[in-house]
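Other chains dropped; remaining ones untouched in position.
Naming follows writing order (A and B), and every chain is counted from residue 1.
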Amino acid sequence: MMDIKRVISTIEKNYIKNNLKKGERIDGRGLWEYRKFKITTNTIASAEGSADVSLGDTKMITGVKYDIGEPFPDLPNKGVCTVMAELLPLASPLFERGPPDEESIELARVVDRGIRHADCIQTQKLCIKEEKAVYILFVDMYVINHGGNMIDCGGVSALGALISSRIPKGEWTEDGPKWTGEYFKGKELINELPLPITFGKISDIIFLDPSLPEELVIDGRITISVTEKEITSIQKSGTATFTREEIKILGEKAFENAKKIRKDLDFWQYANNSN
Amino acid sequence: MTLLIQDEYPKKLLREDGLRLDGRGLTDLRPIKMEVDVIKNADGSAYIEWGNNKIFASVYGPREVHPHHLAKPDRGILRVFYRMATYSVFERKRPAPGRREKEISLVISECLEPVLFLELYPGTSFEIFIEVIDADGGTRCASTTVAALALADAGIPMRSLVSSCAVGKVDGQLITDLSGIEDKAGDSDMPVAMTWFNDEISLLQFDGKMNQEEMDKSLDMAKDALENVYQMQLEALKKKYIQIQEGI
C-alpha cells in the first residue's frame, strides 16, 4: 500500500479524497454499497476445484490442488489447508515480479485465517491414516485484474473453489495410501462459509468495499471475516486508527453484508456432483 | 508422498480407426477460442483456449525499464514472462518460476522480437506477461499465439502477427498439434512459429527422433496448421474492432 500510491496523479487523488470526505465515491456508489460478484466454478480441468470470480473490475482465478503428506505431530489426525496468493504482474502495473510481497502475503493470510478459524473445513475428514498420511489442500489464488478489495474477492473465490472441488478418496494400505476409486466432494468438507468484509477509512470517513482508486488514497482498511453468527478474524492494515465505537459498528455491518452475499451467491449450488 | 492417482499414459496413442484418442484426424487442430482486451489494467491483453489450455497474456509498454541497468540507449527491449499457475498441471507446480518457465520465456521473446520495431523505442521496455491457468500440451505455442494478439491489442506497431503450433510424431505417425498425452507419451514434439511478414520460421525446437524426410514433411504440416491459427487470430482482432465500431 505504499509505492503504488504514486501511480495515479496527485490531482486525481485529491479529487477522489475530497469527494470521499464529502461521502461521495467516484463510481457513484454510496458509502455502504458493495459491488456485484460474478462467479463461475470448475473452469480449470487440471485443478481438483476452481472458481473464476469477479468483484467489479477485480478478477481472480482460484484453484484447489492436493497432496498427501505426514500430519503435524500435534494434530496427528487432521489434514492441512494452505492458502497462497499471487498478484500477477499481468493484472496491474502496480504489481512487480519476484517473490511474494507484503500485499500478496497479506491477501493469502487474511483469507487463510478467515477460513482456518471458522472451522470452515472439516480437517479430520482429510486424514487417511493417523500419524501417517493426511491430505494437504492447496488453495491458490491468482489475481488476473486488480480492481480493489482483493481480499473479499479472494474469500469468495476460495470458497467457490473448495465447494466445487472433488478429491480422490484414499485408504491406508501396507504400501501406503491408495485410491479407493471414489471422491470426496467439496461440500462434504465444508462446515461454515466465512466471508471477509472489507472497509476503507480516510480521515474519519469509513466506507465499504474499496475500489482500486480508493485503495490508492485511503489511510487504511479493516477486514472482518464472519460466519453466520461469529466473527472469525479481523485484520487492520495501513496507518488509519479506529475508535472502539467504530469497530463495534463495523462488526454489525460485516454480518449484514456477509448475509446478503451468502444469499445472493447461494454457494452450495456450486457443489460438484459428478462422480 | 505421492498423489493418490498417478498421471499415467496409454500405450497406444492412435486408435484402431486411425484417429487420435480425442477423435481428431492426424492433421486436425484442437478447438481454439481467442479473445482480445480481457484485462482492463493492461495496455493490451488477450485470452486463448486451445484444447484444454487456458492462457492469459497482457502487455505493458513502452515504459521505463526497471531495473534501469537493463535499458539500452539505442533501442527498446522486449521481455517475456511465461508462468504457469500451480493448479494448471496434474501435480501441483511449485509457485516459484522454474528453469523451464525461464527458458520458454526466452524462446517466446526471441520469436516475437523480429516483428517489433524496437529501434523506435530507445531506453524503454515492453513486457509481456503470460499466465497459463490450465495446461494440456503445447502451451508454448498457444502462449506465443496469444502474446502476439496481446501486442496487437496494445496497438504496438508490428511488422506482422506471429502464429505458432506444434507438430510431432506418435506411434510412428506425423501429427499436428499434440495434446498433453501425445506430448508426454509420444515420440517427438516440434513447436514451430512463423513471422508472417517474411514467411519465415522464428521459433523452432525439436525433441525426439525424426529422419530427414520426416522433418521435411513436418515442416510442411506446420505451415498448414499455422495458416489456420493465423486466420483465427485475425478473426479475434476483427471481432474487437467490430464491437468498438458498434459501440458495444
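For the reader, a short list of remarks on this structure follows.
Here is the rule we use: a contact is a pair of C-beta atoms (placed from the backbone, for glycine too) under 8 Å apart; a residue touches a chain by one contact, two chains touch by 3 or more.
Not measured: the values here are computed from a predicted model.
Whole-complex stoichiometry, in terms of the displayed chain labels, is A x3, B x3.
Here is the rule we use: only the chains that are shown with their structure count from here on.
Centre-to-centre, using mean CA coordinates, chain A is 31 Å away from chain B. Against chain A, in their complex, chain B makes its touches with residues 1-5, 39-42, 45, 52, 54, 56-58, 60, 63, 66, 81, 83, 85-90, 92, 95-96, 127, 129-131, 133-136.
Contact residues on chain A toward chain B in their complex (touch as defined above): 43-48, 50, 57, 59, 61, 63-70, 84, 86, 88-93, 96-97, 99-100, 133, 138, 140, 142, 144-147, 168-170, 176-179.
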